[in-house]
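Just below is one structure, and these are the notes that go with it.
Missing here: one protein chain of the complex. Every other protein chain is in place.
Chain lettering (A and B) follows the sequence in which the chains are written, and residue indices restart at 1 in each chain.
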Amino acid sequence: MDQKLQAYIEKLNTLDFSKMYENDFFLTWEKTDDELAAVFTVADALRSLRERNISTKIFNSGLGISLFRDNSTRTRFSFASACDLLGLRVQDLDEGKSQIAHGETVRETANMVSFMADAIGIRDDMYIGKGNAYMHEVVNAVTEGYRTGVLEQKPTLVNLQCDIDHPTQCMADMAHIIHTFDGVENLKGKKIAMTWAYSPSYGKPLSVPQGVIGLMTRFGMDVVLAHPEGYEVMPEVETVAKANAAKSGGSFRKTNSMAEAFKDADIVYPKSWAPFAAMEKRTDLYGKGDQDGIKALEKELLAQNALHRDWCCTEELMKTTRFGNALYLHCLPADINGVSCTDGEVEASVFDRYRTSLYKQASYKPYVIAAMIFLAKVKDPQALLAALEAAGTPRRIG
Amino acid sequence: MDQKLQAYIEKLNTLDFSKMYENDFFLTWEKTDDELAAVFTVADALRSLRERNISTKIFNSGLGISLFRDNSTRTRFSFASACDLLGLRVQDLDEGKSQIAHGETVRETANMVSFMADAIGIRDDMYIGKGNAYMHEVVNAVTEGYRTGVLEQKPTLVNLQCDIDHPTQCMADMAHIIHTFDGVENLKGKKIAMTWAYSPSYGKPLSVPQGVIGLMTRFGMDVVLAHPEGYEVMPEVETVAKANAAKSGGSFRKTNSMAEAFKDADIVYPKSWAPFAAMEKRTDLYGKGDQDGIKALEKELLAQNALHRDWCCTEELMKTTRFGNALYLHCLPADINGVSCTDGEVEASVFDRYRTSLYKQASYKPYVIAAMIFLAKVKDPQALLAALEAAGTPRRIG
Partner (left out) sequence: MDQKLQAYIEKLNTLDFSKMYENDFFLTWEKTDDELAAVFTVADALRSLRERNISTKIFNSGLGISLFRDNSTRTRFSFASACDLLGLRVQDLDEGKSQIAHGETVRETANMVSFMADAIGIRDDMYIGKGNAYMHEVVNAVTEGYRTGVLEQKPTLVNLQCDIDHPTQCMADMAHIIHTFDGVENLKGKKIAMTWAYSPSYGKPLSVPQGVIGLMTRFGMDVVLAHPEGYEVMPEVETVAKANAAKSGGSFRKTNSMAEAFKDADIVYPKSWAPFAAMEKRTDLYGKGDQDGIKALEKELLAQNALHRDWCCTEELMKTTRFGNALYLHCLPADINGVSCTDGEVEASVFDRYRTSLYKQASYKPYVIAAMIFLAKVKDPQALLAALEAAGTPRRIG
């Protein structure tokens, strides 16, 4: 057997991830450290097999359902790639083309589309208090459907971004960090700055900063959350971050200074987001259909953003990071000064220097998603990984 | 061999369905009793194989084309599931994204998309006199294409709902009835009430009530069609129903009383539909592009509907059915009182009690569609079912 694959399998042997089987993936902080480690390890193992042209198809037929309630390129293709890698055919549940508007319930739709579905990926990040709750409704529905014999299998849910967390993004970010720093054991004491940055658009989701502080605090790192006053994230997630840091031997603190956050940082993640309170207000206004209120809020938020144009990842700031070359992260697409906007999240020269690294960061997402599905569907992942390697079916001949 | 599969194969051995090979599925009443029995049996056989994790992929490559001229969730996913189960990739012919508006003929489009297509599923139920005719145009085109050597294979058509019939729905309904009553032989003399019910929307297709009376009259049941005056269905289909009933030893009659229909019924199917005459009128108005006429007709129909708010499947009515627990059917989504509307087709407590049963009813559709394709594509279905079981390729490993 390939030595790398052998090492992955041995790593898995040390972990307890038995509860992931036939389970779902909502929030990273609902998973144990072992379970997260299993995702990273299986992702690496699947990648290793694919890179060596070995098929990882475990489904001969079956659907992977995708539901995107917001535009998406990279997540859509990541989910499609992950499903295809495992042998599932993606079927998009486009609410515009469906009869859902007729008053069909979530419970009903979830079952109606799942008769032959093995996985469901949902992105629903627009309204506070809604996205994650919706995913739970879907999972409850198909679990009940499976229990009552309506469904022959329970499709596993992969949270492709909700109002609270963006687990596939943050796990991919983390996989990139682990590989960049040559192992999770090297992260103790490293400083990571999750900081707000200016963008001329408004209302960007909170799921990335929340997901980052909810996840990165689990590896003994010093996690700093920086933003202007008024750009607070969900308090519940800050509580999670504090508890994580205490447990992992790292730290979590907040600052209203981008400079302070960047100072000596090993990793920086400058990115715009909307204030949590404003997103809550917007959710209410949408609920009431108050168009004038929404427009007024938009105007107010853009004006508020404009006060913080100086929150930009500049070359000057980058110089203040550890050795002047912190790892720069972004979930993409970024608002780049002089490229996609006049003033934005990052200076073009910084972005350009990290472009390859940023693309590699993104490249982990399909494997993270595939690993989540794999762990939910395969009873003995170690045995199956070994069997896939032994079979050695080529992914591509010729 | 598995005993159930053995029994299905033996059942098939007693049936003559040779004409289904390389043929299409338009209307149930164009098929013999043996042919319908073959569909039910193959559907059960495919389900049995899948439930035992045995692959039923018979295509290594090939497209299943879907064309939906009306919004659809469950039928879209049923067709996608059926195609995937057999190994076909679904390619949607989205008329909005195509050049068909440029004046391309049906004959041409049908051939252009079918070079590598093994199945075509079409839903076209909006205009009286159009949907079924369109499907025939498509089949004529690809048959000619195959005959002249343009196509290497003739794709088989599956009618996913037309203006006349909804065969995949009604066959799925029937499969559910057969399983609920433990065999088609137990249906003789059972009373089934296909009845109109109030809905605050208007213009729902006639294909379900027509499909139901055209199919359910073939099994010796007492079929009652109930609706308010003015909600007549196509007379041609009533003629079919009468002939079927006479032949099968059952009965077919009409009433304008929902209570009479429900009385001692073993099965009830309360569902809204538009009057046939109004649908014909609407088809003409659309043909003329008469927007004012369409609006006036809509208003008139809603007013007409509102006179029959009392046509609702209530607990009280359910009590009058056989033992107070008739099998309640619906093609979904239903208009549920207090859930999707104030007054609708069914009381919430009735719907809730039958929810699992309704979902199971729907679960037969993917298998019915797969069976229709299977019987059109496989020369010796019994031998192939046995071969699939013997091969035992897992649908999913792990």
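Rule of thumb we're sticking to: contacts are C-beta pairs under 8 Å (C-beta built on N, C-alpha and C of every residue); 3 or more make two chains touch, one makes a residue touch a chain.
This is a predicted model, so every value here is computed, not measured.
For the chain missing from the display, the contacting residue among A:Thr143, A:Thr283 or A:Ser340 is A:Ser340, taking the whole complex into account.
Remark: the omitted chain is touched by one listed residue; of A:His136, A:Arg253 or A:Arg395 this is A:Arg395. Checked against the hidden chain, the listed residues B:Ala133, B:Ala348, B:Val378 or B:Ile397 yield one contact partner: B:Val378. Here the missing chain is touched by one residue of B:Met20, B:Leu46 or B:Leu63, and it is B:Leu63. Mapped onto subunit A, the interface with the missing chain covers residues 50-51, 55-57, 68, 71-74, 76-78, 80-81, 84-85, 87, 89-90, 201, 332-333, 335-336, 339-341, 356, 359-360, 362-363, 365-366, 393-398.
Against the chain not shown here, subunit B presents residues 58-63, 89, 91, 93, 97-100, 102-105, 108-109, 111-113, 115-118, 145, 148-152, 374, 377-381, 384, 387.
Keep this in mind: only the chains that are shown with their structure count from here on.
Centre-to-centre, using mean CA coordinates, subunit A is 41 Å away from subunit B.
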